Structure formats: C-alpha cells, structure tokens
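All remarks here apply to the structure that follows.
One protein chain omitted, others in place.
Note that the chains are named A and B in the order they appear, and that numbering of residues resets to 1 at the start of each chain.
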Amino acid sequence: MNQASQEQTALSAPHILEYDYRRSLGPVLSRFFTGLRAGKIHGIKTQSGRVLVPPAEYDPETGEATTDEFVEVGPGGVVETWAWVESPRASHPLSQPFAFALIKLDGADTALLHAVDAGEASQMETGMRVTPRWAEESQGSIKDLSHFVPEAEGNADAPHPPAEATTDIVTPVHVEYTYSPGKAASRYLHGLKEGKIVGQASDSSGLVYVPPRGACPRDGVPTSREVEVSSKGTVVTLTIVRVPSENIKVELPYCTANILLDGADQSFTGLLQECNLDEVRIGMRVEAVWRDPSEWDYSSENIKHFRPIDEPDVPFEEIKEYC
Amino acid sequence: MAEHAAVIGIGQTDFDAKRVDVSQVGLIREAAQRALEDAQLSWSDIDAVVIGKAPDLFEGVMMPELFLAEALGCVGKPMLRVHTAGSVGGSTAIVAASLVQSGIHKRVLTVAYEKQSESNAMWALSIKLPFSQTLVAGAGGFFAPLIRGYMQRSGAPDDTGIRVALKDRLNALKNPVAHLKLPDVDFDMIANSPMLWDPVRYLETCPSSDGACALVIGNKESAAQERSAPPAWIHATQMKTEPTMFAKRDQVMPQAGLDCSAELYKKAGITDPRKEIDCAEIYVPFSWFEPMWMENLHFAPIGEGWRMTYEGATALDGDLPVNMSGGVLSTNAIGASGMVRFAEAAMQVRGQAGEHQVDGARKAVGHAYGGGSQYFSMWIVGDQPL
Partner (left out) sequence: MRDVAIVSYAQTQFVRSERDQNEVEMLMPVIKEAVDNSGIPKQEIGFTCSGSTDYLSGQSFAFVMAVDAVGAWPPINESHVEMDGAWALYEAWIKIQCGEADSAMVFSFGRSSMGETAETLTLQLDPYTLAPLNADAISLAALQARAGLDAGKWTERDMAEVAARCRAQAKSNPDAQVTGDFDVDKLLTDPYLVSPLRKHDCPPVSDGAAVMIIAAEGAAHKATNKPVWIRSLEHRLDSHQPGGRDLTTSPSTKLAGKAAGVHKTAVDFAELHTPFSHQEIIVREALGLGKDTLVNPSGGPLAANPLMVAGLARLGESARRIWGGHGSRAIAHATSGPCLQQNLVCVLEGE
C-alpha cells in the first residue's frame, strides 16, 4: 500500500531501488582483491615505473597498459589528507566517528581512499602513519580491508590466505527515494481512489489521455480539463506473456492488452483475464474489474484486471490508429 | 560547411552472455585497443572520447564514464557521454562524427558498451514505481503487441519472423565475434522454440550480451594514412525523436523513423534507397522488426516489407542484404548494439567483413532505434567521400 498524504493534491510515496550487482574483476583487480583476503595490498607498476594503488589495467596518465609487475605495498602508510565524519551514515564503513583518508601506502605512488578509526578528530593529523585492520570475515570486497588505525596501535596479523582467487565481487546498491508522480498523475490517482477513471484533455487538441503523465506530448502543453471515461474499452493489440519477469507477480501465461477506453484517445497496458487465451484478439470489447472498494488506494492496481464483455468486436479499421 | 569524416578504425570485443574474464574497464579497453590497432594509432593520437551506453541501472553505476574515461586515455581531453535509450550506440557514433565534421577535432575515439551480466535487464527495464502497476514484461512485453499490430495491418504470413531469424542466425555463424551461434539452426528449430511473448518465439528474440564496440573517426587528413583497410566515409547522419506515447501515435510505423531515414537519404543524395544502398545493418531485437523497418526505412512500400524477407532480398546474397553480422538477434549488449550496426556498415564498405562480406558493397546503412520505437539514429557510409 502506498502511504499517501491526503491533505495535498500531489502524492508521494517511498521508492527503493536495490540490486546486488555482481562484477567480474579481470586479471588486475582480481589480484588486488585476492590479496586483500590474505592481508596483502598489491599495487601495479606502470611502464614509467610508478606504482598504482589500487592497481589498474592502465596508466591513467596515458591510457597505456600497465606492466604485469605487481608490487606488494604497505601495510603501513601515510595519511595525505582526511575528512572527519562525526555523524556516520548507515552506509559508511564504520558506525563510530571516523575519518575518510587518502593513504599513501609504503612503496606506492598514489593514495588509497579508506576509513581510519582514530577515536576522535584530535587524533588525526596529516602525515600520520596508519596500518590496516582486516575484516574478520572476508566479503570479497574492498571491505576485506576493514579500515586503518594509527600505526601506534600495532600491526595486525594477516588473515589466512584464501583457497581460491577472487574473480568477482558483489556490490549491493540500495537507494531510497521519495517518489512523487506530479500534479496531473496525482489528480488521476485521486479519481482511481474513488473508483473513477478520470482522464485529462490536452489544452491544445482536446485529445483525452488515460493515464495522464503531465503533458500532452504532441504539443508540450498541460492536460488541464478532467474527463471521466468509461470502464469499458477495446483491445487494440495484445501479447500473451509466457516468460517470468522479476517485477511482475502474475501467474504465467497471461495476456496483456493495449486497451483503448471508450472516451480516451490513447491506449494503455492492462491485464486481460477471465477468458480463454485462445480467444483473445484485436478488436475485442472488455471492461475493468475493480477490486473491492475497501481496498481502493491511490493506485492503478485498484483495477484488478480487464475481462471480455458480450459486445460485438470493433472492426480493425476503426482502432488502427491507436495501435 | 561540414568537414569530411571517415571511420578509420573499428574494434569489437568478443561478445558473450557473461564476459566474466574482464571488468567493465577491461571490456571497453578490449574494443578500444582493437579499434586503435585497426587505425594504426596510439592513445596519444586521440583528441577526444565519446562514450555511450544504455541505462546506468544496468551496471549500477551513475554516469560510469567518469570512472571509465581514464581507461581510454582521456585524462586532459574532452569526454562526452551520450544516452538515447536503445539507439545510443548509433547516436554516440554520430556525436563522435560531428566532433570531426565540425572541424573541432582530427581523431575521435568512441566506445559504446554494456555489461548486462552485472544485473538483469528485465529488472532494470521494468522498475516498479509507487502508485503504478508494472505489467509490461521487459522489452518483449512492450514490442510483441506492436508486432501483432503489424501482422494485422500487413497480413504478412505468420512464418515471416521465423524466416528472418533463420537468416540472421545463419549469418551469425560467419561472424567471429557474434554471441549466439547455433550451428544446427533450421526453420523447425526456430518454429518449435517456446513462445515467450506471443507472437515472439524464443529464437526470434535477441540474447542478453556483454560487450563493447569502438570506432576511431578521423578527418580527411587522418583518413589519408595507408591502412590495411580503406576508410569508410560518412556520407550522412541523422537522429530523430518523438514522444513515447501520445494520442493517436502510430507505434507500429513511427513517423520519427520515416522522417529520419527520408532526411538521411536526402543528405546523402540518395533518391532510390532500395537501388542505391548495397546493404543495411539495422536494429532488429525481435525478428519481425526486419519487415517493419524495411518499410520504415523506405526500402519497401508500407505493408510490403515482409515480401523482401520472404523473397530472399534481405539474405546475404539478396539484392539488399540486411544484418549480415547476424544482427541484434545474435548479439545484444544493449548500449553497444547501435554502434555495432554502424560498425558493420563501415566494415562492409571497407571490405573488412570476412565471411559475411557483401561483394562490392559501396554504400551501406547503419540503423538503431530505442525507447518505445521513438529514438532513431542512422548513418550512411561509403567507400568514397560524398
């Protein structure tokens, strides 16, 4: 259910985008991440002899391939610059106040970005020496190197070497949004909440949009006038879906149809049910089947699906231009 | 006013469902290095880089060109990132060409890629937003109804799509970098493959691929250098857009495509495309789009594109070979797909296409489309300057 504010016309609701991306590493980053599991940090030499950490397949200054000469660097290094995060975000590598720092590891010519756990900001200083702490359990990511600490706290024992090389990493992406569909769509959704399909007419041509998206795209003008349209319509074209889709929870196979409601000038995709899939066809007359009014929300899901009605088919010539 | 520009280097990765042997960096460098080798140039010869790919949600990196550019030797140089939905690979090549045609740069490297195996394209293309219902099952769920609309309008025989798929899959066997190769493919294998989005069968559908394509585009002076293959001169480019959905929009035969190709031919001085164009590599993610685009590209009268397929005109030995590479049906790293079409057109007029070479190809069309059949990008390349 969408949490919508009833006071305002414009609706909004949380929207979360999340996916665990699996990234193959290629030979150079694979060596780096495999090393981290064993408590070793590898850089790579460029053709000009500079040592890049993290290692790359290329020299960023020229684009030329790097050599195949890996160099173990650190484990200690020097803080080149730092930023003190007094109030860490949930996504940050440490939950207590910490520093992000660029750390030039011993033997490297570039600095590595990572977190430093120094207790408080007064313990941080540019030029200070730091040493790594390793994750107790390997995740196979940059976080296998958990963070750095001031070198005075002593070097950590390296974790056990892994049995196999790390060839890919999983990077979860989780982004939270407050999605708002806009004024025109909100007006439409308010109608749906009351069991009505209220399209909007273009300010220029008067053509009726269902659902409205904010503009009449032909002319780039608003769709200001509300026009209630029928729950009945015509199938202008269709497909029968027999392949699963991650975001669609309908039992396979199912029919989705481009439906032109009576009184509208644009078709939209609807689910066609309560019929034999052998019988669905272009020109077929259908009607919306609504959920129980107690379940109505600001959502196109208030319409459970469409079903055929006992009316003669519309000839193709009459609906051709909506297909 | 515009300066001459030509494709002087072409590189494609090997395409596969999962290129787990490389990072995103390794993938684009594989294509770029092959293009540089073909052009007999080095990184330092390149003045600017143009990167293209489809939605960032595919790889989960916002504006990934920012971290990738330096892997293309771009530090200290201009870099642009183009995104025009599925047509992006073509649009990216066109932007790169314009950097040379404008006289701003001498040699531009352009790379388009997709590493679809890092996520799931069906997921990224069907994100459920609040207040709405997600019913369109990925690209197939969107385009299958349009194909049905075309079948109804044209009265094309039901097996037209199977014939297209068979032709493209046989062509793919001749292309060393193609992803999906089915050595035993025949009509029945395709006809008997499962229906996914009726009327689209499994083997009438593009695969999901990892891969990249790169071009080096040079000005007249850069094109004069002796190379293993001659330059492909860019005769004309065109992009065209219309909105996704609006009242009475013809989604089956979109006006943007009709206008785009008409303006393209006009710029290239072509009056009878069927006669004057020697071959075309076009964006056909579902087999039926070959006849639809034959009409949209003015190669056939409206309603009769299917006859070209049926009569063998679009076969490798036909009078207008189409999708000599095996097409999108055989290889589809979405962001790269448009550029692969443009690259194949250039390879043909350079005489570089090996087993899938069309004899005597002198003028070729590269075509890409995207969104809800609403973004179009096209070019014509020739073996001589226009």
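Everything that follows uses one rule, which is that a contact is a pair of C-beta atoms (placed from the backbone, for glycine too) under 8 Å apart; a residue touches a chain by one contact, two chains touch by 3 or more.
Note that the structure is a prediction, hence the values are computed from the model and not measured.
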item: Shown chains that the omitted chain touches within the full complex; value: A, B
item: Of A:A65, A:A156 or A:V173, the one touching the omitted chain in the full complex; value: A:V173
item: Identified contact with the non-displayed chain, of B:P157, B:P243 or B:G351; value: B:P243
item: Option touching the unshown chain, where B:M79, B:L182 or B:A229 are the choices; value: B:M79
item: Touching residues (missing chain, whole complex) on subunit A; value: 8-10, 12, 15, 17, 21, 23, 25, 29, 32, 52-54, 60-61, 80-86, 89, 91-93, 100-104, 110-115, 121, 126, 141-143, 169, 171, 173, 175-185, 213-222
item: Those residues of subunit B which, in the complete complex, touch the missing chain; value: 1-2, 23-24, 55-57, 59-67, 69-70, 74-85, 91, 95, 98-99, 101-104, 124-125, 127, 129, 238-244, 246, 254-256, 259-260, 371-372, 374-375
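The rule is simple: only the chains that are shown with their structure count from here on.
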item: Inter-centroid spacing, subunit B versus subunit A (mean Cα positions, whole Å); value: 26
item: Contacting residues of subunit A [partner subunit B, same complex]; value: 2, 4, 11-15, 17, 19, 21-29, 56-58, 60-64, 167-168, 171, 173, 179, 181, 185, 189, 202, 205, 207-209, 216-218, 236-243, 245-248, 250, 256-258, 265-266, 269-271, 282, 298-301, 316, 320-323
item: Complex contact set, residues of subunit B against subunit A; value: 18-26, 29, 43-44, 57, 59-60, 70-75, 117-120, 122-124, 126-138, 140-141, 144-146, 148-149, 152-153, 194-200, 243-252
